[in-house]
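For this depiction, one protein chain was excluded, whereas all remaining protein chains were kept in their positions.
Chain naming follows the written order as A, B and C, and within any one chain the residues start at number 1.
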Amino acid sequence: MTFVLPDYQLPDFLLPLFAGAPLARFEPCPADGVAPADYHATSIFPEYVHVRQEHWELVRNSRMDCVIRKTNGGLLEVTEFRRLQKGDPVAVGRGERGEDGIYLHTSGFEPARECDGEAFAFRTGTSRETSFSIAYDTLYDIMRHDKEHGRIIWVAGPAVVFDSDARKAFCELIDKGYVHGLLAGNALATHDLEGALFNTALGQGIYDKKQARLGHYHHLDALNTLRAKGSIKQAVQDGLVRDGVMHALTRNDVPYVLAGSIRDDGPLREVQADVYKAQDAMRMLAGGATTVVALATQLHTIATGNMTPSYQVMEDGTVRPVYFFIVDMSEFAAGKLADRGSLTAHAILTNVQDFMVNLNRAL
Amino acid sequence: MTFVLPDYQLPDFLLPLFAGAPLARFEPCPADGVAPADYHATSIFPEYVHVRQEHWELVRNSRMDCVIRKTNGGLLEVTEFRRLQKGDPVAVGRGERGEDGIYLHTSGFEPARECDGEAFAFRTGTSRETSFSIAYDTLYDIMRHDKEHGRIIWVAGPAVVFDSDARKAFCELIDKGYVHGLLAGNALATHDLEGALFNTALGQGIYDKKQARLGHYHHLDALNTLRAKGSIKQAVQDGLVRDGVMHALTRNDVPYVLAGSIRDDGPLREVQADVYKAQDAMRMLAGGATTVVALATQLHTIATGNMTPSYQVMEDGTVRPVYFFIVDMSEFAAGKLADRGSLTAHAILTNVQDFMVNLNRAL
Amino acid sequence: MTFVLPDYQLPDFLLPLFAGAPLARFEPCPADGVAPADYHATSIFPEYVHVRQEHWELVRNSRMDCVIRKTNGGLLEVTEFRRLQKGDPVAVGRGERGEDGIYLHTSGFEPARECDGEAFAFRTGTSRETSFSIAYDTLYDIMRHDKEHGRIIWVAGPAVVFDSDARKAFCELIDKGYVHGLLAGNALATHDLEGALFNTALGQGIYDKKQARLGHYHHLDALNTLRAKGSIKQAVQDGLVRDGVMHALTRNDVPYVLAGSIRDDGPLREVQADVYKAQDAMRMLAGGATTVVALATQLHTIATGNMTPSYQVMEDGTVRPVYFFIVDMSEFAAGKLADRGSLTAHAILTNVQDFMVNLNRAL
Partner (left out) sequence: MTFVLPDYQLPDFLLPLFAGAPLARFEPCPADGVAPADYHATSIFPEYVHVRQEHWELVRNSRMDCVIRKTNGGLLEVTEFRRLQKGDPVAVGRGERGEDGIYLHTSGFEPARECDGEAFAFRTGTSRETSFSIAYDTLYDIMRHDKEHGRIIWVAGPAVVFDSDARKAFCELIDKGYVHGLLAGNALATHDLEGALFNTALGQGIYDKKQARLGHYHHLDALNTLRAKGSIKQAVQDGLVRDGVMHALTRNDVPYVLAGSIRDDGPLREVQADVYKAQDAMRMLAGGATTVVALATQLHTIATGNMTPSYQVMEDGTVRPVYFFIVDMSEFAAGKLADRGSLTAHAILTNVQDFMVNLNRAL
């Protein structure tokens, strides 16, 4: 059966709330990096702004907790507070039902949730005991679809490259075209390169699990060697790095962002030291995603979750959902991450090693 | 490559400690269910008892925290305190190096552990970030070997039957002959039978995850229906139960023990209400195991771990290791469970759903 | 400020659904231990049964997943399936809104929950990051109140006695009168008695954390010694056991149930081997509780949660809530345990050691 994207239901603009709604108001920023007091904060959902009589404009490329700025050209742009300039016109008003000229549309891809009639049911949340068969099957369908008709962005913590089978599976998924971008940190790249140079991760064999002699030098040697080379690309071209995730990304020209963090050794020369520049680079990738697969990292997953809208406006103007899959071992982490209030977010509670092997085998 | 069991290294009986060792002493139990004060407690390791001059006898079918009783026929039997009778002769002395006529042999299958020379290494314990590729491959090898040449005993919590793919995988492993016995509780059987009757677990679809109307009645209805039938076997024969783990066990005549617990509804008529009779029945199966696979249950896994020796004396007198694989999501649980001080115990930190699907696919 | 119990709001019997409701029907059980097909299953909430015209009787001492049996005397009794006798009249019909003569009243102590108007809010569940100050303060108030005007039943796993300060705090709470009953297993009592005899738990000092020489014998020695004595009471009277939880319970004549499990060593002679007899004994205590405090045990907490109603009918006929506090380290466990669909259940995610010390200090 062919996978079919759910249709997007426009808001019902015939509702009285739209008829009586005022135009959205824009107020100037009082200083650089400061929004006007009553700014309207955005979400991951589609929002419509009443820009002129009977015209409600869908904001594109939205994200959590930013503001809507009107550009000189009159376009609406969702932007971070830190990028505001004094005088920039920013949408104000906190109503979400048109009363301030802004309409938040949470049910474009799903029926409005109703109060449940039954007094109670077991197992309404997601835990390790939730059945994940259908989540896997749904993911396989979406991956096959979006390989050609979307952009699949991955977010990954270092655990993905600590195991030889999972690392190999990731490389094969890259080679097969299922990875259109990767958001990660210095650690993932470092240990992947350590794997390429020494077949270890933090000194332990990624297959045989043996502690290498002086293995605690391996990741430092990998960093020092790569820093001497000047770039990962150079190391791949010179045949120094012959396998692994960074090798596969490089050979397939897949873009990636390595964001710096305070626990980094090295770092690799590709790492972005300024976290807000890293945010901007990540949003360039995440903002264009149609599916996000986030693996075993709280920091990067939350960051990406906040900057990824739940919908995407395609070139032909159609609106489609952005799927967000989170793989983690802990209910605490998955609960934090999956709480996007959207039917298109799925948490799968398992070890990322098994997840990668499963996914690669199925695709 | 064919999997080969490791050779068992006998203790070096030429060591001086053996030459000078006294015979083991046995003291009578002072009352029913009470051991003599200085009783010797057993472990999961091979122990040799100096029963007569120059003859050290290997205790068979040992287990944690029991005592060695001499039977009327002069045999050595490892038995629970609760089964002792007044006057029974029980081995005394707490020395483990022959000083009391008892020798604990921890290194039969492995080189004696040495102090590590290096000052530190990362990643010496097992966590979710441990590489599990080799653990899986080892398990596959052992399963193939023990299918014919051993006894594979499974221990399982209800989560194994909450997901349709995992439940199917378990059934197929039973059909293929990889399951020689199952230790579980009322919950696993109940929700498996709920799956057979309603395609749900606790009212939620095991594939589609939909909440069934009045689904919180399903496990009670399954229990009531099965109790009315009189037995699972009858329900299978009558065609009422047509799939699932209990169905596969019944059809393949695989023995199982369902131990009762204080949280049981029902229970099913097969459930053993007396936990010590349940212990005895479990030990009948576990004591004969050459491999144990324990899935997502702390209670049953710890219970089984305590009653399963780390070695098995085969019919031809050779001694082989008992492999013990533990699959759990939490370091806390796995740490508790895997701490058997033996190289033949492996913890795999992952969701049991993925584990079952992997295992079935590989075998 | 004095703590005041919330008023109980009776159902609004003037509602049309009551006027038109039929009398409840009772069908005979087809066999021992088997309910009639359409049995009505109970919950932890108050349920009203339409026993005769215009008379809706509140079921007392209800529990999860049992049935309503009419006794020879015409009384309504909530009972386990396993206790049914052939021919017993059991209430049938699964409607909860009067349509079968039974009314489930979930909102006696709280306003009916409404659909939330806002599109989203952060932090709606309970996690380790939830603020617990008010939960503690609420608990302190309730404890002070129920010490005199209720029954506080405790449920505890062995971790409570692994730490000297927590163990001491528990003893002091018993001495002060805050403990009217304890539900636990063999392990809690065994390690508490090990603490009394050796100052260790599983061989490790409960204060200094030092591994005692041959410490792995300590819990077995405690069991063997107590089994020889015949009872805990005797050991307390003889001055053998001079401190700890079991000592405090014995000295203060606080009733307790020790339920057996398949992982027990020993067991102590007080342990109930038959889990369903244990259930019955536990329900005797839990069914009379006005507050339950459940500490670091999944098995006993779930069991107790299922057998404790969310309300209690006092001697004067007033109806009050039963408070249920669960203390655990894991979101997974707390989520399972706290999901009682009732405002009077609270989960506190923390280490039970700190919890006990806090509680004792405050009271």
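Basically, a residue touches a chain if its C-beta (ideal position, glycine included) is under 8 Å from a C-beta of that chain, and two chains touch if they have at least 3 such contacts.
Only a predicted model underlies this, so the values are computations on that prediction, with no experimental measurement involved.
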Contact partner of the left-out chain, one of A:75, A:299 or A:362: A:299
Absent-chain contact - pick from A:102, A:223 or A:326: A:223
Of C:38, C:99 or C:165, the residue in touch with the unshown chain: C:165
Contact with the hidden chain (one of A:17, A:34 or A:240): A:34
Sites on chain B contacted by the missing partner chain, in the whole complex: 43, 45, 96, 104, 106, 113-115, 119-120, 122, 124-125, 127-128, 330-332, 335-336, 339, 341
Missing-chain contacts mapped onto chain C: 118, 120-124, 128-134, 136, 158-159, 162-166, 201-209, 211, 213-216, 329, 349-351, 353-355, 357-358, 361
Touching residues (missing chain, whole complex) on chain A: 30-31, 33-35, 37, 39, 41, 65, 81-82, 94, 214, 216-217, 220, 223-224, 227-228, 259-267, 273-279, 282, 298-300, 302-303, 306, 329-330, 332
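Please note the rule applied: only the chains that are shown with their structure count from here on.
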Relative orientation of copies chain A and chain C, as a Cα rotation angle in degrees, nearest 5: 180
Longest centre-to-centre distance from chain C, chain (CA-based): A
Between chain B and chain C, centroid-to-centroid distance (C-alpha), Å: 31
Multi-partner residues of chain B (each touching 2 or more other chains): 214, 216, 329
